[in-house]
Every structure is written in C-alpha cells, then in structure tokens.
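With one protein chain withheld, the remaining protein chains of the complex are depicted in position.
Order of writing sets the chain letters: A and B. Residues in each chain are counted from 1.
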Amino acid sequence: MIFFDDVWFEYEPNQPVLRNLSLQIQPGETVALMGENGAGKTTLAKHINGLLKPTRGTVYLEGVDTRKTSTAQLARKVGFVFQNADHQLFADTLQAEIGFGLRNLNFSKEEIDERVNRFLTLFELTKYQDQSPFLLSGGERKRLALASVLCVEPQVLILDEPTQAQDALQKQKLLDFIASFRKSNHILLLVTHDVEFAVKAVDRIVVLSQGELIADGTPRQILSNLSILERARLLPPQLTQFAHQLAEHEPRFPTDLLTLTEAVKAVNQILRRSR
Amino acid sequence: MSIEIDQLSFTYSTSDTKVLDNISLSIPQGAFFGLVGPSGCGKTTLARCLNGLIPHFHPGTLEGSVKVHGLDTQEHPAHELAQKVGLVFQNPENQLIAPTVERELAFGPENLGVPRNEIRHRVETLIQQIHLEDIRDKAPYELSGGEQQRVAIAAVLALQPDILVLDEPTANLDPLSAFEVLELLAQLNRDMRLTILLIEHRLELVLPHIQELVVLAEGRILTKGPPSQVINKPTVAKVGVAVPPIIQLLKRIKHPNIRAATDLSVDQAVKTILQELRK
Partner (left out) sequence: MAAIFEAFRFKQKHTFMHGLDPRTTFFMAVCFSVLAMLFLELLPLLIIILSMLPFVLLAKSIGQWSRSLKGLAFLAGFILIINSYFISFSFAVSTVLRLTALMTAFSIFFLTVHPDDFAQALIEMHIPYEFAFAFSMAVRYVPTIATETETIRDAQMSRGLELESGNILQRVRNYIPILIPVIVSSIRRALQVAESLESRAFGSTASRTSLYGLKLRKRDFALMIYSLLLLLLGLYVTFILRTMLPSPLPDWFFWTFPF
C-alpha cells in the first residue's frame, strides 16, 4: 500500500537526508519508525503524504506515484498528526477546528455535522464544542488535533512523537486508541524514540540511521539487538537491559524478552532452577 | 535548609481555581529531590514560585511563603533570587538567545553588571566543569538537544546560585540526550554540592539519583519520601506516575527477598537477583 522504491532525498544538493530507501507497508500494519534525531524519520514520513517528493526514486501510495498528486489530494487518504498540536489549532471553536479538514476535502454539510459530533464525543470534547481551542489544556489540545485529523477517516495515520511530554495516564489512553485503531485494516505509522511505548504499541519496527534503513523487524527482534539500538542512539527498554546484564552471569537467561509477564516468568524459572 | 515552602497556595490572577493548595516542603542543602505528577498538577507553577517568577512575573494571589536561603521570595526582587536559585525550562530553543555558547554563559553575569574579567573567569570555569570546550564558539542551532540543555544549565549557573530547579528539562530530548543531562545533574549534585529539584516524567533515569521523591496531584502533595517507598504506593500509580518496568518486575517476583528490595536501577536489580541465585 505504501511503497518506497529506492528513494533518495536531498534538501540541499549532495547532502542526502534519505538514501537507498526501499520499504513496503501493507494495510493492517502498525509500524514504529525509530532512529536518532536527524536520522530522517520525519523526512520519510513527509514523503507519504506528498509534503516532500523524492529527489530520486519513487514513493507509491496505493499504486499512485506521489509526484502525480498534491498533498491536499493525499489528505483524503493520509492523516498526519504533527508533534506540536499548537501548530495546527487556529479556529474559533472546536467544531470549526474539527470541520476544517472536512471542509477542505469537500464533504457535504450533513456529513461534516455528523462527523464533527461523532468525533467530539469519541474524544470526550463535546462539552467544549463552542469554545476556542486555545482555552483547552495541553492534553486536551493534543486530543483535539488527533480528532481533527481522524475525522476524515484516513487509511493511513501518521503520528509524529505522540508520547512526548505526556504523563502515564495520557500514554495509556493513546495505547487504548491505537489498540482500537488496529482493528480496522488501516496503516498506522508511529514516528518515535520512545522504546517502552513502541514495545506495547506496534508489531513492526523500522530503524533509520543517517538516512538509511538499518533494521526492519518485530519489536522482539529489534529491541533486543543492542548494537542496532546503539547505532540509532536509542536506549534499550529497561527489561531488555536487565535481561542482557543478567545473561552475562546466567547464560541461560533469555535476552529477547519484552514484556513484564515474560520477565517475571523468566526470573521465577531461573530462581526455581537454582534451588 | 535551602528551600522552605510553608503552606503555599497560589491562584493566577487570570483564574479562580487554586493551582497550588497548601503545599509544605523542605529541601535541605545539597539534596537531590525529584518531583512528579500528572499533567496539570501544578509542578510548573511550583517551579516558578521558587525563583520569584511567581509572584513577580506572574501576578496572582499567593498565600503562605517560600523562603530560599532564608530570603522570602515575595520580598526580594527576581534578580536577587536568580543568584540563589537557577531555573531551567523545558525548551532549549527559548532559553538560548546569544550567538555563541560563550556569550550565552556571559549573559547572566552581564545583566548583573559583573566586571569583565570576573565574567571571563566564570565563563571559563563553567566551560571546563560542564565540558563545553568543543562547542564554545558554536551557535545554538548547531547544537544537539542534549548539548543545548547542558548550555542552558551552564548559563543559569553563571549567576552562581547553589540551588537548581529544572522543569521537565528532558521532555523535548531524545533518550541518549536525556541520559546526558541527567548524568550532568548527578555530577553537579555530587561534585559541586548543588541542591537540585528535578521535575520529570522519565522516572527510570531519575530514581537512582534522588534522595526523595515528591508526588504532586491537583495542586497538593500526595506523598513524599524515599523513592523506593513512594514509587510502590498504589495511589501514586493511580494518578498517572509511570512506575519503571524494572521496579514493577521486582514487585511481582514471588521471592520475598526480591520483592522487598528497594532497588531503583537495572544494575541494582541484577545484583539483587544474582545474590539470591548464589545462595
């Protein structure tokens, strides 16, 4: 559905930000795009909705070359929630804010009204519907930005660093949202360096370093591979660090464990064995 | 005591609700305290009360008192308090205003009218202490996030406070940069005996360094105490404080010695388990 065919991208001549990038993402996949700051993650994401066009190579969305369409046209299919909600909010009321994308894409008035109400309810923002977006709290504004993009019901959703500066409750709500989004056959792309969150949220991780794709696999494969993580300047999840350190002294301890349940089981097992 | 907060309540002049409600807290000299709480709990407001931004820059109704080295923040101007308490904010972009790192460090003392050779001395000392030699002539946009925050910290230290308050300094940073900044804070607390109050969400990095953890919720102190005790209280997890996975792990192991462990870091946890295995 999303196909990057040997893509190269340069903002300035001879300084490639993306190189040799080939990648396919199928409907139904939930992918985390990870890598150090400046690795090219957001640059890659911006190619999906046509904000950027490749210098060399081609990006296909549902078989169509992104060079042949505009971002506005692709907005029907690709929703992009930017890192900072305040970069999107501008309308007089929440209703107008959510309706903005729908109006741009020429939805009918009835359709717009229906969706605005539906998404206000879904994101628990109905009580503020006539208020200005700027009066909401930080977390509420983030929800509003998400609602404004989702109401179009795009087939591809891109979230850029959604967990930044969020507390544990907010992160849990986000996880709940992602879990329900996964039930549809859509694509979810998370650009993030929050490894603990990625473990819980996605089923595939793509790692970029200095513009190149250096790894592509399941969370278990990627996050337990310390050398890849080091190249991408990512800290391994705590339980992975724990497993590797313990395995140095107890070679039979599994180093690819990811979840709390697996870790508890492994530790209990090794304690039983030693008795 | 470095900081004495006594029954502090505060309401911004633009609102009717109390953002801080009867907060009392003492932070001794040389301590490293952590402060956590869900979004909107008043952490940022509390930070601003400590260096005088509240009430001098943000007007409102302040009840109770905040004393920094004995100075009441309501009775002393912000520039005097700035030499006792340094405040570092979340976004480095809005703290670095000078064309080079060197001139950024000089900015604070320049504002105070410190003589040029003294400024030079302070700048050179800080560059050494905080390892900024390689970037001293660079512009803010040429620095990584971690470097920017380290410069922001140094710039605040140039006024020679001995207390440092940081409001979510790693929120905008990638994990390795966050780690760099935390290491610097631990070093400053250890080697320079700086009193530090760190407001943070990323507890995995913070817990091993702090002596006391304070949890704020809805403008009040929910609980405070040694980090290993506080982090395991159910009320704390309920308000949205993230309990690091390694601590959750230890609590679920059926072995009594391990469950009772007060470990806060991966290294400590590994040691504890190995100890039990060797028995």
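Criterion: contacts are C-beta pairs under 8 Å (C-beta built on N, C-alpha and C of every residue); 3 or more make two chains touch, one makes a residue touch a chain.
All values reported here derive from a predicted model rather than from experimental measurement.
Novice: For the chain that's not shown, point to the residue among B:Q95, B:Q148 or B:N189 touching it.
Specialist: In the full complex, the listed residue that touches the missing chain is B:Q95.
Novice: Which chain A residues would touch the chain omitted from the figure, given the whole complex?
Specialist: 46, 49, 51, 70-72, 75-76, 78-80, 82, 84, 86-91, 100-101, 104-105, 134, 148-149, 152
Novice: Could you pull out which residues of chain B are in touch with the chain that's been left out?
Specialist: 48, 51, 53, 56-57, 77-79, 82-83, 86-87, 89, 91, 93-95, 97-99, 102-103, 106-116, 119-120, 123, 141, 155-156, 158-159
The rule is simple: only the chains that are shown with their structure count from here on.
Novice: Where the centres are mean C-alpha positions, what is the separation of chain A from chain B, in Å?
Specialist: 30
Novice: Quick check on the complex: what are the chain A residues that touch chain B?
Specialist: Its residues touching chain B are 36-37, 137-139, 164-171, 193, 195-196, 233-235, 237-239, 241-242, 245-246, 249-250, 260, 263-264, 267-268, 270-271, 274.
Novice: Hey, which residues of chain B end up touching chain A in the complex?
Specialist: Within the complex, chain B contacts chain A at residues 37-40, 90, 144-145, 168, 171-172, 174-177, 179, 201, 204, 237, 239-242, 244-246, 248-249, 252-255, 258, 266-267, 269-270, 273-274, 276-277.
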